[in-house]
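After the structure tokens below, expect a handful of questions from me.
Removed: one protein chain of the complex. Kept in place: all other protein chains.
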């Protein structure tokens, strides 16, 4: 089975690499060829357009940062939609607005191909280790055909039903991670301002029932003033924006989400490329 | 060493019972004698006023719900302050406003006695099992004299310096627990409104890096529609109010806390006596 | 000049009526014919589809509640887009999402017709009296051709440039009205809860520099417990949602808007059809 992989950023390069090592024939595309270098030297073939990639592949896998990037590779005369047809499968790992996922699903199916939305849980390190969790929704048949590939990049795959169920779960998941971590970090910044040592406070909290690997990973880095990007601030802002938008569409009362989303907006200009845990600095500065 | 214990609610009765079983001479006081019955039948002596209790005890331990309750047992002609003097130690386990803790500290020391603020981490079950965490601040000498008693009701005791450092840590701790859980539950209520099964979403989240005993304990009960009180809604509202007040005093920017505090106010009339996890219902109703 | 008017609700019926009385040949369309009765008896011709209306008219004027309603009359085989062509002008008075206005503008221009977005300021009574303010953006030529018609329904017309400038101004305008009134009503509900007479407080405030006809009109009704709809709660929620969405697109920090939007969501189920000033009841209940 030939796999075309579009998007070789932090996440995509790890995933494509694991697929390549597992023996799949890999075609890759990235806006800047630079990032494909290592994969090419290990045998992946670089395609000059998403359309060419889709022509050569059975499965078109996409891992991009946002809706704009997905549109840029799918639409237009060089877009992969041009090359789709019966027998092809598109799986979009990108976290996009659920309504866009529905739209892309329609565009793919109009051309006779099958579609899956397959947002993933996990960031840089799980992507490199092939230990992501894949949330899949869409054509069941396509899902089954992709299983052997999905297994090479994940520790768990869940089939959730129709599009955009997986996008919805992804949106709620990221909301829960971002808002609970933000709430916690706000508390630590508050602690510092009232004269407590935030590390001491963290140690107390972290010896209690709320201790978890996510908070520990993020907060130890924050306390060490390390904001190297695992999940970027601007990406988390984007996902919070999706949550706000879906909540508004469904008229859900989400005041904590709304407040957290504003704090992210307040810090966006300054911290866009840092890790999302840089939200701590918005409270502390 | 004779211990007087004031306040025999959910927390206090568990603590007093553990002290009694450890062999201390126990004097107890509660506004309604009813709650002292079991302790009395096991050998504790009931005092008719806080003042009488303080006369008979070396250590005056207090575990009450709020500032008002602490004032009611300390002030006035029957209050324990009347009976204080050199050699007596007061330890207040109640979670109170840090500024009140400072005030009570002064009142106790003016009378020649020693003072500790000793808020605890843990709710009903750890109180019963003697597995609380005690955050202590105040007179070091008093702290050392209380150690043998504190060990009977806790798994860990931390000395944090001057009053109100322990109160501050307690306030931040409860803020972190309440705001992160609220943020998470808001996400689950949102999930339900957009057509997802909240249990499925919880299972996905709970298999990831954010999984922790606190969220698991609370959310499993929420999903089972069980809001039996371990930590009451009104008590958590009270503690959030302390956090809001201290944040305002120190001019700390705490928008998530502020938003969560408002949601608690919105639900207070209806859910005061339920578990604080009933905040889920404020989002879901 | 023949005018086709689509949408005969609270606003549209007043506007169409003023145009009819001014001597224009009027073609009207409404989902339910019932609402066209009075206009028909005064000489307007009812069309059975938006397409038929556009065939018979030079100017197609639209006044509907939201994007969905605009799509319902423009798209499909009976939609007015089918009948557009060179020489026709579409003016949309509805308050819609600015991005939708851009989309509708493209669809109209693709067919060779001209487009104006013309959201209005003012509600029921100014619509009836022909005293609206029209904010116009789009083809300058179209704007000039519509002037004589616009003058019959407004006291002021402003040309603001390209689409969606008028929509943007409308969004900001409604945000300012809704958030400032909500902030004020929250204060009055607060006053009542702390034992003050809200009427007394209003009288004091209203004798000061903040006094204005809008607050006075709304608040006197609130104090008289009159929530008859001039501008519906659900419509204002819709407009706040547009503001939240545009603010997110442009990454603007808007915490007050975000908070007010959540309060509107909290009250939406119960108060959708009442006047937007029913937000007072969300604070007071």
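Letters are used for the chains, namely A, B and C, taken in the order the chains are written, and counting of residues starts over at 1 for each.
We take it that a residue touches a chain if its C-beta (ideal position, glycine included) is under 8 Å from a C-beta of that chain, and two chains touch if they have at least 3 such contacts.
All values derive from a computational prediction rather than experimental measurement.
Only one of the listed residues, B:21, B:129, B:220 or B:265, touches the absent chain: B:265. The chain omitted from view is touched by exactly one of C:93, C:150 or C:215, namely C:215. Screening A:146, A:259 or A:279 for touch with the missing chain picks out A:259. Annotation for chain A: contacts to the undisplayed chain at residues 255, 259, 266. Mapped onto chain B, the footprint of the missing chain covers residues 237, 241, 244-245, 247-248, 251-255, 258-259, 261-262, 265-266, 268-269.
By the touch definition given at the top, chain C reaches the unshown chain through residues 121, 133, 135, 156, 158, 160, 165, 168-169, 172-173, 175-177, 179-184, 186-191, 193-196, 200-201, 204-205, 207-215, 217, 243, 246-247, 250-260, 262-263, 283.
In this text, only the chains that are shown with their structure count from here on.
Ranking every chain by how far its Cα centroid lies from the centroid of chain C, the top place goes to B. In terms of their C-alpha centroids, the spacing between chain A and chain C amounts to 38 Å. For the pair chain B and chain C, the distance between C-alpha centroids works out to 52 Å. Among all residues of chain C, those that touch two or more other chains are 255, 259, 266.
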